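I have placed the structure first, in the form of structure tokens, so that the comments after it can refer back to it.
Here the complex is missing one protein chain, while the rest keep their positions.
Labels A, B and C are assigned to the chains in the order they are written; within every chain, residues are numbered from 1.
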Amino acid sequence: MRLFALVMALSMAGTALSSAAAAAPGKPAFPKALPEEPIPAVAALPAQWPASWVLIHDFHFNAILDGRVYVVDTAATDRPIKGIVRAAQFANMLVSPRRGEVLTSETFYSRLTRGERTDAVTIWDMATLQPKGEIVLPGGKRQQSVTYPQLFQFTNAEKWALVANFTPAQSVSVLDLDSRKVISEIDLPGCAQIYPTGARGFTSLCADGSLFSVKLGPDGQAISSKTIEKVQDIDNQPLFSTPAWVGTTAWFVSFRGQIQAIDFSGDVARPLPGSFNVGTADGAAPEWRPGGWQVIATDGADKLYVLMSPNGREGSHKDGGTEVWVIDTKTKARVARIPLRSVATAISLTKEAAPRLIVARGDGEVDVHDAATGAFVRSLGNAGGANPILITAP
Amino acid sequence: MRLFALVMALSMAGTALSSAAAAAPGKPAFPKALPEEPIPAVAALPAQWPASWVLIHDFHFNAILDGRVYVVDTAATDRPIKGIVRAAQFANMLVSPRRGEVLTSETFYSRLTRGERTDAVTIWDMATLQPKGEIVLPGGKRQQSVTYPQLFQFTNAEKWALVANFTPAQSVSVLDLDSRKVISEIDLPGCAQIYPTGARGFTSLCADGSLFSVKLGPDGQAISSKTIEKVQDIDNQPLFSTPAWVGTTAWFVSFRGQIQAIDFSGDVARPLPGSFNVGTADGAAPEWRPGGWQVIATDGADKLYVLMSPNGREGSHKDGGTEVWVIDTKTKARVARIPLRSVATAISLTKEAAPRLIVARGDGEVDVHDAATGAFVRSLGNAGGANPILITAP
Amino acid sequence: MANFDKWTERLTRGIARGTSRRSTLAWLGATITGAAVFPVLPVARAASGSPHGGGGGHAPISSGNPQDPGDQASCDYWRYCAIDGFLCSCCGGSVSTCPPGTEMSPITWIGTCTNPADNRAYVISYNDCCGVSSCGQCLCNRNEGDRPQVRPQSNNDYNWCLGTESSIYNCSTAVIVGVALDAPK
Partner (left out) sequence: MANFDKWTERLTRGIARGTSRRSTLAWLGATITGAAVFPVLPVARAASGSPHGGGGGHAPISSGNPQDPGDQASCDYWRYCAIDGFLCSCCGGSVSTCPPGTEMSPITWIGTCTNPADNRAYVISYNDCCGVSSCGQCLCNRNEGDRPQVRPQSNNDYNWCLGTESSIYNCSTAVIVGVALDAPK
């Protein structure tokens, strides 16, 4: 009865088909009609993404609980967006070509904005963007922040993931990604951010300007730790928390443009000597300073790229920048200034043979520049969503 | 230990307070500092909202799962937004000053976009906008559409609510709001939309152009029903599904401007004789037709307000309008044309003694006009969110 | 309640083929002018930042086939005559495939659009892609042949993420499922 009624309703709307091969009064130029297309049909991605692809995190201010990560081909002249991965409620994202997985660390409520809270890491297949599984994080303590990369990191050769917690008590959860379990939790009072350190461990930045390195045992518990004093002056020369990574060396820049490298290859973090400044230039009021959310990038070799604001002063560190300065870490000299098309929030370089500089602008547009010459190559439109704030080159 | 560490961390940041009463080197004009303000502090609304208040539904295209309803004071010269009520995932909203409640009919997933589905009606207190309770709707069949008012309606003197289902099988669930239970479900093959009818019942529009009226018994089951044939010509002269209500009489307008009143006061819907057209005017190409999402409103007496597009043709019915035409239902004549400031999607009138015409524009801005003169009074900015598509005057 | 969800998987083509109400088709045909520039819902215009919706800095997407002309990232593309939503062409899919990570709805609404190259009227199925939140790119709304919700398969206001694991809407495709019997002149 119900079935019949619906068929009736549909038929009343009167859509009629002939075979696609039937003669139609078309132009002679096209004797055959366009073929029927299959339903359902869902696109897939290559298991190994090309080096021109990046992940752009859309914080989505107007619906923070519905953040996303856009998979973007920066070489595309059309269709730059390859897919979208959910990144709900101040999420963090990790990608592992080795595992063939994208991981998101998220928070959910049973009634969208209220009800029961569930924190979970979801594991997405890089080829299908379908979920393969999840690891529920108990206790409702996952740190929620405007997204920083160093709140969710791998260690132990990408077999484990580390999740920052903040209630505001600070700790780090250790997740075994293969068994899909939380295996331990390391208390981290007074420290924040996670920098993978050594074969199995991490380092955090602490409130007094020190570093704190933790070595983990095979069960995920801390087996040793060490404080490295006076690495940064948080009052006057704080480091942006997000560095540019060259292997296990992280290149940090401070609010006032001081470059500091830290070697995380051993069990204990080791600040490298030879800190230097990105320098100055005319045309600023009062001065040039790094500004934005993701302000430093690298070509994987000797060049650093720093997003610079001409309105540098106290409080300008998130204002975004209008130029990218290219610094040679060998000579500690600025080798180029790249003018951007608009104020930008985040920069990154692709890992292509000839890297591209990817620029997420404050107005949401994403621009591609040639990293070697600085020349503008193309715009990707709003391929990073409403509020692109972080760019990850897998 | 943990406690100590956090206190230490906080103290290192160095925020110091004196009493607000302490002497400070302020200007002599202000010998005392501004007083401390209480924490926590949450605003409340009047239990009975002023007649200038409306509810504006933000469909939120860029995050449909995070739709909202804005409570808006259209008389406010500042602070037009009074609060926000969640309206998740193609939600519908009902308001009852008599009950002191706003009701939302929504859908949730346990992992935001995936996982277990829960459909539920949430009951919100009009004075606090806090949830008072919910009624879970089993079966995952709640109709999800771009929001129409007639998918969620009261009957039985606001003791019951009716929820449209679509899987695409069509039915109506009957909810007892006081016992917070689903008490029955009425199959409705081939029909859509819900118009409260008589003391306890409803009418729907059916695919062949007929109406179908259902009378409900005290247990929520159908005790009688009746088909009213040939009320509308859906091919050529379909009615917009959302009418303007004057008591139990609903004034519908068709895609081509034909006005049709239907009396829903008895157990069976009764189309009223005297259908007429809103008329024509110059300056259109090819012609003036109603256009938008909520295109007809009333002053509660003899005047209808119809949102008109100058680009009227097949397919223009959702394009929005640039003028509001005022029609006197007694004389069946157009008595005024109100030019709008921008293309609009939805119109409604407040229930004030001197009603205001509220206009939700395509660019998201909300304008207030004097309903009697048509004069622009004020803009409320984006007080209806990103995509205001429905305005409800409680 | 009868279990419709499984049954609906067979609807899209099955029902469409099994019916032949030529009068409606003729009416549809008469109102379609595939080569024209169509206005879109104001919200689509505003959201896209383009007077016709769908723009927003998107480079044109061509089929490469002269018999299937136009920009598949534009609301004006001929197949989109009754579309309502985000174009999958801009979201990681194409005009006829869903983006990775989504599931294509097996049931949907149907439009009849004229291909300006071969002048044939094609039946277009606007299958939604589901399980990922609003794509946010290339929002379009065109309503040639759209009718109120009493005619479900002629109405683009329904969330057609039905019969899918999740009803969360991501974007809409425009799939050729056949040529209309009574091709409009």
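We take it that contacts are C-beta pairs under 8 Å (C-beta built on N, C-alpha and C of every residue); 3 or more make two chains touch, one makes a residue touch a chain.
Note that the structure is a prediction, hence the values are computed from the model and not measured.
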- prompt: Thinking of the complex as a whole, which visible chains are touched by the chain that is not shown?
  reply: A, B
Query: Any idea which of A:Ile234, A:Ala284, A:Ala336 or A:Val377 touches the chain not displayed?
result: A:Ile234
- request: Among A:Val72, A:Leu137 or A:Cys191, single out the residue that touches the unshown chain.
  value: A:Cys191
- prompt: Taking the entire complex into account, which one of B:Val42, B:Ala157 or B:Ala285 touches the absent chain?
  reply: B:Val42
Query: Which residue among A:Arg180, A:Lys226, A:Lys318 or A:Lys332 touches the omitted chain?
result: A:Lys318
- prompt: Among B:Gly291, B:Gly362 or B:Gly385, which residue is in touch with the absent chain?
  reply: B:Gly385
Message: Considering the complete complex, identify which of B:Gln48, B:Gln130, B:Ser265 or B:Thr373 is in touch with the unshown chain.
response: B:Gln130
- request: Provide the residue numbers of chain B that touch the chain removed from this figure.
  value: 2-3, 6-7, 9-20, 22, 24-27, 29-30, 33-45, 66, 68, 71, 77-79, 81-86, 124, 127-130, 365, 379-383, 385-386
- prompt: So that we can see where the missing chain sits, which residues of chain A does it touch?
  reply: 59, 61-65, 89-90, 107, 109, 112-115, 117, 139-141, 143-146, 148, 166-169, 171, 185, 187, 190-193, 205-207, 234-236, 238-241, 293, 311, 313-320, 343-345, 361-364, 386-387, 389
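Please note the rule applied: only the chains that are shown with their structure count from here on.
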- prompt: If every chain is reduced to the average of its C-alpha atoms, which one ends up farthest from chain B?
  reply: A
Message: Could you work out how far the Cα centre of chain A sits from that of chain B, in whole Å?
response: 38
Message: Centroid from C-alpha atoms only, then distance chain B to chain C, rounded to Å. What do you get?
response: 27
Query: Touching two or more other chains, which residues of chain A qualify?
result: 2, 6, 9, 12-13, 66, 86, 386
- request: Return the residues of chain C touching two or more other chains; collapse runs of consecutive numbers into ranges.
  value: 2, 4, 23-24, 132-134, 136, 147, 150-152
